[in-house]
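I have a structure I would like to understand better, so I am pasting it below and will then ask my questions one at a time.
Note that one protein chain of the assembly has been removed; the remaining protein chains are unaltered in position.
Here the chain labels run A, B, C, D, E and F in written order, and each chain numbers its own residues starting at 1.
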């Protein structure tokens, strides 16, 4: 299906490159880190990332490649 | 699959740009905010958004990028 | 996959435009309203719509955009 | 993916047009009615249709549009 | 995605046409019958088919059209 | 989506043709047998195959066609 929509929300991620963002997955897990890369399928790479389960930090990753089809939403890190 | 339908419900979202809308996800969570962007896959960006779980406000986001395949429905914010 | 089937059930929705229809989702929720738009993915827009859970009315929407992949079936509103 | 298989089970539905058939969905619900239309995605329209849950009739529909990705199997109505 | 693999397991079903085969679905239900048709999506038509749930015969069908995305595996009927 | 990746893990299955391999499905069931065929969707045909549920052998098949979208992983049979 041609991605011919004049509007392209994914392009807004372009402006967030190197910003700190938060990704929430469908199972509620959250990953906070610097947005290094993304693609049309919302596959995302974060660097200096932390994992949060029920708001508690449960892991730190130098770099993490999150597969897009698990993503619920992405927000800029307000802190 | 060519998106050759003369009718295009997604185009109706075009008229809702900058309006306040409500997105309900499959798990019942709702996001209310200003429609900034959308695409063919119903990936949506809202600004000045609030999250509601069981009608109770549980979060505020300057901007939120919701992945389309979690969306159940979208309605204009009647308030 | 080319949608080259001479028969096209979706075309029958064309005749239902502006008719009152009922959409049942996979989770059993039903939406009754006037069919305003639809597309190949069974994304549907209803106007003057009501939501029913277990046959009880639980919501009214000026307009609702229902995402196709949640749809179980569509029937004309017999009333 | 090109639908280039010389064999085409969906074509056998062609011979069943206007016959009474039974559709069983993944959740076990069955719909019996006259096959009016179908397409490559097994979206099906039945007319004069009845709904059965656990073999008990639970609904009658002048016309019903069943979305293909819920379908488990289709059989000719032996009665 | 082009189905350009020199090897084509589905072609081996070609040799099984008119043989008795057994289809197991993801939910464990099995269908035994003569393979009449199949396609790239593993949509399959069996004739003179029987349904088995927990190894107990629970139905007989003159012809059954099983939708491919429910299929777990297919084996030749050893009996 | 063009499968234009210079690297092609599926090609490594090519070297495993006629070797004994083990397929684990998402539900934990395992199938051990000789790799006869496979395709881009990881549809796989094994011959002289055995089924294992919780490490206990629960079935033997002259030939089994396993549908790719149920596959969790494939390993060479170390024995």
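What we mean here is this: a residue touches a chain if its C-beta (ideal position, glycine included) is under 8 Å from a C-beta of that chain, and two chains touch if they have at least 3 such contacts.
Here the structure is a predicted model, which means the values were calculated and not measured.
Peer 1: Check the whole complex and report which displayed chains the hidden chain contacts.
Peer 2: Every shown chain touched by the left-out chain: A, F.
Peer 1: Spell out the interface residues on chain F facing the chain that's missing from view.
Peer 2: Within chain F, the residues touching the omitted chain are 1-5, 7-10, 12-13, 26, 42, 68-69, 71-76, 78.
Peer 1: What residues on chain A make contact with the chain left out of this view?
Peer 2: Counting only chain A, the missing chain is touched by 1-3, 10, 25, 27, 31, 36-40, 43-45, 61-67, 69-70.
One rule holds for everything that comes next: only the chains that are shown with their structure count from here on.
Peer 1: From chain B, count the fewest steps through touching chains until chain E is reached.
Peer 2: Steps on the shortest route: 3.
Peer 1: Quick one: compare the interface residues of chain B with those of chain C and tell me same or different, with half as the dividing line.
Peer 2: Different: fewer than half of the residue numbers at the chain B-chain C interface appear in both copies.
Peer 1: Could you work out how far chain E has to rotate to sit on chain F, using CA atoms and steps of 5 degrees?
Peer 2: Angle of rotation between the two copies: 50 degrees.
Peer 1: By mean C-alpha position, what chain is farthest away from chain C?
Peer 2: Result for max centroid distance from chain C is chain F.
Peer 1: Using mean CA coordinates as chain centres, what's the chain A-chain F distance in Å?
Peer 2: Computed from C-alpha means, the inter-chain centre distance equals 33 Å.
Peer 1: Measuring centre to centre with CA averages, how many angstrom lie between chain D and chain E?
Peer 2: 18
Peer 1: When you check chain C against every other chain, which residues touch at least two of them?
Peer 2: In chain C, residues 1-3, 10, 69 touch at least two other chains, as defined above.
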